[in-house]
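What follows is an incomplete set of chains from the complex, kept in their original frame.
Per-chain residue numbering starts at 1, and chain names A and B are given in the order in which the chains are listed.
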Amino acid sequence: MRYTQEDLEKMLAPRAVAGVCSEPLTGIASLELAKRGDISFLHNQRYATQVAKSRASLLLLPENFPASPPPDTAYLFFANPSLALGILCEIVEKTLEIPPPIGIHPTAVIARTAEVHDAASVGPFCVIEENVKIGPHTVVGAHCCIGPRCVLGKCVRLHSHVTLYRDCELADRVILHSGVVIGSDGYGYATEGGVHKKLAHIGRVVLEKDVEIGANSCIDRARFAETRIGAGTKIDNLVQVAHNVIVGENCLLVAQVGIAGSTQLGNYVVLAGQAGVSGHLRLGDGVQVAAQGGVAEDLDAGAVVRGTPAMPIGMANRYFVLRKHVPELFRRVEHVEKKIAAKDAGGVSGAF
Amino acid sequence: MRYTQEDLEKMLAPRAVAGVCSEPLTGIASLELAKRGDISFLHNQRYATQVAKSRASLLLLPENFPASPPPDTAYLFFANPSLALGILCEIVEKTLEIPPPIGIHPTAVIARTAEVHDAASVGPFCVIEENVKIGPHTVVGAHCCIGPRCVLGKCVRLHSHVTLYRDCELADRVILHSGVVIGSDGYGYATEGGVHKKLAHIGRVVLEKDVEIGANSCIDRARFAETRIGAGTKIDNLVQVAHNVIVGENCLLVAQVGIAGSTQLGNYVVLAGQAGVSGHLRLGDGVQVAAQGGVAEDLDAGAVVRGTPAMPIGMANRYFVLRKHVPELFRRVEHVEKKIAAKDAGGVSGAF
């Protein structure tokens, strides 16, 4: 990137401007890490004292922020500097992404019965099996494998190395990052005579519109019926969603989360990083589980929990503070016991 | 799928039948989620009250289940309804899987010295290196990379995007799901002068017969000798097995489990989701570790543990209940201390 202050004022339309910076603007960085030539921003008042110290050449600031710029530095003021930054990033991103060519790369292997829309893009070395349907403006990156009867809507984006087993349904604007595996066999066995016999999994996976799934995450297909991820839900990297799980709409599943089989999540559920949820549970709308939390029972809508097994967060927070004083508590109880024993011993003689 | 009641009676041979359903049966669903046209089933008495409420058109029920079907609904009674469901699923599955064509796809790159059995199937874009041996009825999915000297037995199934580093040995009927990596370098370094120097790993990985490994799981090769997974062991998605680990037979390693280097597991060990086991440990036959448990010491055969670090499950369960009352315990101790202090103060005057 390479912009002038003037370019930025045109792109972002600030409420007010103070100062002038002569240098070309070639990067974006936090207040602390920015160097000359960088754009920076204040998105959280807690970093306000860093504004004066920042070496950035141009800063995006809240409109009432009381500061005047040092020499050769420009301050641009906004109702919402984070939003302005977002707009800038989107403009820059468009210059970085090379739009993939429409059409099917000559190296791709496409089954005769697959229907790829003329306005779709299929990258090198893709393998697309029988009766797959791919909608318009959908981009299938290099090295993707799409199993029989999968249906991809409009504007879907598969990055490279995605695998879809059979019968997956991806609604419009689903984004899958590299290494994602959708629809693999659920982990289900019947143990007979000491042998784990594999159970047939005849269900499928449905990803509703606007779902995004991070790199190397896995969603198993249902034993029968569906594993389903609701519209607008965003899943981070290395997440495991087991067979028959139903995730509601607009949930956030942060990296390395695991959800065991047949569990159902409501809408707007947030599972922070490395959290786990046992099988066959119900988590209501808006449930939040703190990082590394382990949920082993149903949770009502709005519950916010922490710990393993998870407790209501207030209780967990109190407990985590007190936990450090448990050794002291043992000593205090021992002290009390001794006192009482002494009294007991002395009590006989009435000397207490 | 599309079956009539008559088809199902023929396929499943129920002990008894009650009621008649006229609709074609086109899906399978839980009692709660089933709609008209679905088959459902009772596999756990805890859901017995849902039978009467289910909208399913045909139900698989235990043979003595006291119920008569509503109009246009059929009940089929079995000694073991789960088994009947399993048989049905297997029949359906056969109609869903397209058997891969025998032979080597013309796009695959096969080393001159590799031996692929005539009855094996090698998919598009596979790369098979020197001295690999692939047995009969083995299916290598698209995009698999098989390193030098790997040996695959009979009826092995590699789904797409599997990587085998050099010298892996896969016995008959091993199944590896997409994204699995077997035989990568163990995580071993010698730190000399502040530099982590990579240690050569000259060992290999052996997967015994009937092992199944879920999507994106990783098994590192041994420093020397072997990392070995015993016959019949089933590994879920995103599991990590480090170098020199020996897993016994018929173990179950649930999703996101991690086992550190050189640890040995007996037979029938169960590690629930996200559990971790430290390095150089021995876990005896039948050990069970609850979800998110962390094992930091050897465990005798039959031990059932929970928590991090793991405790015997009875102790852990008691502790997890009492944990919630720890704040109260602090208050109780404080109260006792005050009482005693008051007595001490009053004790001088003998007023206790």
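Assume contacts are C-beta pairs under 8 Å (C-beta built on N, C-alpha and C of every residue); 3 or more make two chains touch, one makes a residue touch a chain.
These numbers come from a predicted model, not from an experiment.
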Subunit number of the complete homomer, 2 shown here: 3
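Rule of thumb we're sticking to: only the chains that are shown with their structure count from here on.
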Interchain centroid distance [CA atoms averaged], subunit A/subunit B, Å: 24
Touching residues on subunit B, where the partner in the complex is subunit A: 1, 27-30, 33, 82-83, 86, 89-90, 92-93, 96-98, 105, 107, 123-125, 141-143, 159-161, 175, 177-179, 212, 214-216, 232, 234, 236-238, 250, 252, 254-256, 268, 273-274, 291-292, 307-308, 320, 323-324, 326-327, 329-330, 333, 336-337, 340, 343-344, 347, 350, 352
Interface residues, subunit A side, partner subunit B - complex: 107, 109, 125, 127, 129-130, 143, 145, 148, 161, 163, 165-167, 179, 181, 184-185, 187, 189-190, 194-196, 198-203, 216, 218, 220, 223-225, 238, 240, 242, 256, 258, 260, 274, 276, 278, 292, 294, 296, 308-309, 311, 315, 318-319, 322-323, 325-326, 329, 332-333, 336, 339-340, 343, 350, 352
